[in-house]
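Excluded from the complex is one protein chain; the other protein chains are retained at their positions.
Order of writing sets the labels: A, B and C. Residues in every chain begin at 1.
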Amino acid sequence: MPDPKVEPVILNIGPQHPSTHGVFRLRVTFDGETVVDVEPIMGYLHRGSEKLAEGRTYVQIVTLTDRMDYTASMSNNLAYVSSVEKLAGIAVPERAQYIRVISAELQRIASHLMATGFLLNDLGALATPLMYCFRERERILDLFEMLCGARITLSYMRPGGVLQDAPPEFWPALNTFIQDLPGYLDEIENMISDNEIVLTRTRGVGLLTDAQAINGSITGPMLRASGVQWDLRKAHPYEIYDRLDFDIPIGALGDTFDRYMVRYTEMRESVKIIEQCIRDIPEGPIRTATPFFIRPPVGEAYASVESPKGELGFYLVSDGGISPYRCHVRAPSFINITTLRDMLIGWKMSDLIIIFGSIDIVLGEVDR
Amino acid sequence: MTRRLLGSEVASRINESVPGAVIDSNQTDVRITPASILDVANFLNQDDTLDFSFLTSVTAVDYIESFELVYRLLSMRNNHSVIIKSRCYGRDELAVPSVVSIWQGADFQEREIWDLMGIRFDGHPNLKRILLWEGFPGHPLRKDYLGQDEGLHRPEDIDA
Amino acid sequence: MDLFQNGLLNFQNVYSIFDWLLPDALDWLAFTLAGGLIALVVINVMVMGTGLYTWFERRVIGRMQARLGPNRWGPYGLLQPIADVLKLMVKEDTVPALADRLVFNIAPVILLVPALLVVAVIPFGTDGTGPSLGNLNIGVLFIIGVTSVNTIAVLAGGWASRNKYAMLGAMRGVAMLVSYEVPMALGLIGVVLIANSLSLFEVVRAQSVPFLLVQPLGFFVFIASASAEMSRTPFDQIEAESELGAGYHTEYSGMKFAIFQLAEFMAPLVTSIMTTVLFLGGTNGWGPIPGQIWFLAKVFLIMFTLLWVRATWPRLRIDQIMGFAWKGLFAMALINIFAVAIEVMLLQDQKTGALTSSDLWLMSVINWGVAIVTIVAMVKLFARKQWERPVPTPSPLANMYAEAD
Partner (left out) sequence: MYGLGLAKGLTITMKNMLKPGRMFTLHQYPDRKIGLIGLAKMAGTNPITYALKQPKKAIRAMLSLESVPDSMPQHSRFRGEEFSWYEERCTGCASCAKYCPLGIIRIVTHPSEKAVDEGDKYVLDVFDIDMGRCMFCGLCVEACPYDALHMGSGFEEGKYSRRDLVIDKQHLNDAPKRPSTWFRPQLEGQGFDPKSEEVMDWTKAGRHEKPSIEEQQDRWTQR
């Protein structure tokens, strides 16, 4: 009997799909349920931010950076603004640095809550952990609304400091949030971390060894989950991170469960950081006076920050004018999916969804 | 802190193993000829005292008469970094050897530079446009790219 | 006091009314009319019950997820199911261009009919009477036969909509539903052994001690495979929202989708009714409360646990589900049958073959021991080493504290 003609199924896990975290397309070749070949296709959300940036002044680009990684716009602002300060040589007052670190760490908690919630949602837990995570994230967005009037696209930081000091009712609200959060985090963790179904579904799935991660320029929780202890806040401390003591969690095997666990423990570290910042934030000005149209001297500068997704860097080249000659963004989400193809091949369709979910990319940053 | 190695210090090391690659080097970065990118990258990656095992980013900047490629390298074990630059002159049919064989992380970034800047990378496994669709005319991030920038709004839209 | 002892809806009473009305020659017409009336009542009760169940499920899962659940339409959101049905009626009923039209249209009906059929043999009345259509003396066999029809519906729905996601859902559905028929049937053999007959009325009568206590392993096997039959978490790989969009009914909209949803939400209702009859002693209950109230309370209890599980646990992967069926449930069912068979053989008094409740209590003690031992042995046997969490050690490739030498 001639062997039956078996054809692999080519399936478009297309730009419109419940768990691609935005408009990302995976052209997957299946043999039954197992993945044979994967080709990521992106660019559906490409707005040409780098070309737009060349036509705008240095402060107007701050509103552009919010829209890149729309789940962590505070870290985007921080990265861009520190790059401009390095370029134009602007000093930042103490109090502004403390407020920047507090808001960046709050943004990290919000982004990690979102990542954990959606990973559990992809696992099929019918949005219950997602709702608990979003309930906490709502409280962080309310804090941001107190700081800068917006919840998602904040554009709160300016070259030279922070736009506006925190209102008096911000500090008690922040204190209650910091006191409550560990309790709710334990609750969510109890629900997930020793759940046998979660363990069987995520343990040992989507492995990434430390050599592969380094060679693939992976940064952020994904790199730390593979055992590589590398975090810009410790390796290349910016703002006031060198004064704070917190430790960097790492994973053991580099599988989906470790990526989830690293993000989880990082949230607890962020709470510790915020507590220290609240304790010793000094009084004083929050912004050094900079003209509306900054004209930095001719030259270039690269500043990078540990955003929730990884190392987010801005490379600014200035020709002395009021807008940058070239503004390149080193986007962590864009580079973290380089090894996606090697991580997916051989796994089943359900694993493909969780491995991709555990990388935690945001399409605004991938396509810029 | 991540220590930035002095350009001259790295340049001398490169000259020993890949003669003639270095054009000049200043305080922050090392400038090398486009043809020698692959050999220099190989050396920097293999050498065990420098050990640049991590490629932070690959960027291209359009300086009208020439394109400058900026490789930002980092050694995680000894926590130091270096910037390697190389200029290729001319506007069209620019080709530069690809470093994907050494650092897999450069794969998407080089495709993005080809897609938006128009610099071809020889030896890249599948050099295709990554952000724009295949039939897109021209490379938008070039300074001389004048897109069909009709206003964001056509007049007839306004009275809709 | 019992509402249905010889109340209105017993088949004999209804048939005798019609027989008195019509001339003797037309007794066949009286028979069909009586059957038709009872069927009408039962189907309406089930459909309204499903509507109520959807409201109950969305409210309870809402509360579990720290939100309110439907409260806009009608008192406490009670009109929400009606609002859903009206919305789906008004919605356009699209059929994919390449769809296999005939199969596409029949699939929802095939799924709905078995769920309704099962209710026909359920003994609602206490000790043997009740509105059900017939005192079928092979009730358990009928249930097993009818509930396996939904595999065809899933395959028909998935295949006919010519959509790769639906096809994947259908293939998974067929594999899972067929392989969970076996443990479901084996789980019931323990019940039949003790009740010494296949008729559901006998099963209810034999349950002086609820079979849940008597054979916990059989109950666990039945509940697990029943929740897999209706593809509820943790086995809902058929319409896994995160992977396949909506599984086999991705391409359905409008009234066809409404029927699919009706069947899908009727399944937990029917399963909890089956479980109450088979394992919790349908209408037996002490105290002045009538049997039916006990029946509804037990159905409510089972429904709530199914909801509770659906709101909390994630999904298993399709090959893990299959492994669990054949390696886990199949073995447990066999052990359960083996244990119950020995106990029945020893404890049964020879002539009448009846088991007194003291025998049942003795059996339950033994069976609980057997259940715990089997589960611990199963976990030891199959627990992969993934479950421990090794202590992470920083890899030598990176040292972020390395200062300038």
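By definition in this document, a residue touches a chain if its C-beta (ideal position, glycine included) is under 8 Å from a C-beta of that chain, and two chains touch if they have at least 3 such contacts.
Keep in mind it's a predicted model, so treat the numbers as computed, not measured.
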item: Contact partner of the left-out chain, one of A:Val36, A:Leu163, A:Ala252 or A:Ile345; value: A:Leu163
item: Chain not shown: contacting residue from A:Thr20, A:Ser75, A:Ser155 or A:Asn336; value: A:Ser155
item: Listed residues C:Val270, C:Ala311 or C:Leu355, member touching the removed chain; value: C:Ala311
item: Of A:Pro8, A:Pro182 or A:Pro291, the one touching the omitted chain in the full complex; value: A:Pro291
item: Missing-partner contacts on chain C, residue numbers; value: 60, 63-68, 71-72, 74-76, 308-309, 311-313, 375-376, 379, 383, 387
item: Absent-chain interface as seen on chain A, which is shown; value: 56, 59-60, 63-64, 128, 132, 135, 138-139, 142, 145-150, 153, 155, 163-165, 167, 187-188, 190-199, 289, 291-295
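We adopt the following convention: only the chains that are shown with their structure count from here on.
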item: Label of the chain whose CA centroid is most distant from the centroid of chain A; value: C
item: Chain whose Cα centroid lies nearest the overall Cα centroid; value: A
item: Chains linked by the largest number of contacting C-beta pairs; value: A-C
item: Between chain B and chain C, centroid-to-centroid distance (C-alpha), Å; value: 61
item: Separation of mean Cα positions, chain C and chain A [Å, integer]; value: 43
item: Overlap residues in chain B, where contacts from two or more other chains coincide; value: 1, 53, 76, 79
item: Interface hub residues of chain A, defined as touching at least two other chains; value: 214, 228, 230, 235
item: Residues of chain A that touch chain B when the two form their complex; value: 42-43, 46, 48, 50-51, 212, 214-218, 228, 230, 235-237, 302, 304, 311, 313, 315, 317, 325-326, 328, 330, 334-335, 337-339, 367-368
item: Residues of chain C defined as touching chain A within the complex; value: 61, 64-67, 164-165, 168, 233-234, 236-237, 240-243, 245, 310-320, 384, 386-387, 389-395, 397-401
item: In the complex with chain A, residue positions of chain B that touch it; value: 1-2, 53-57, 59, 61-62, 70, 72, 76, 79, 83, 103-109, 112, 116, 129-133, 140-141, 145
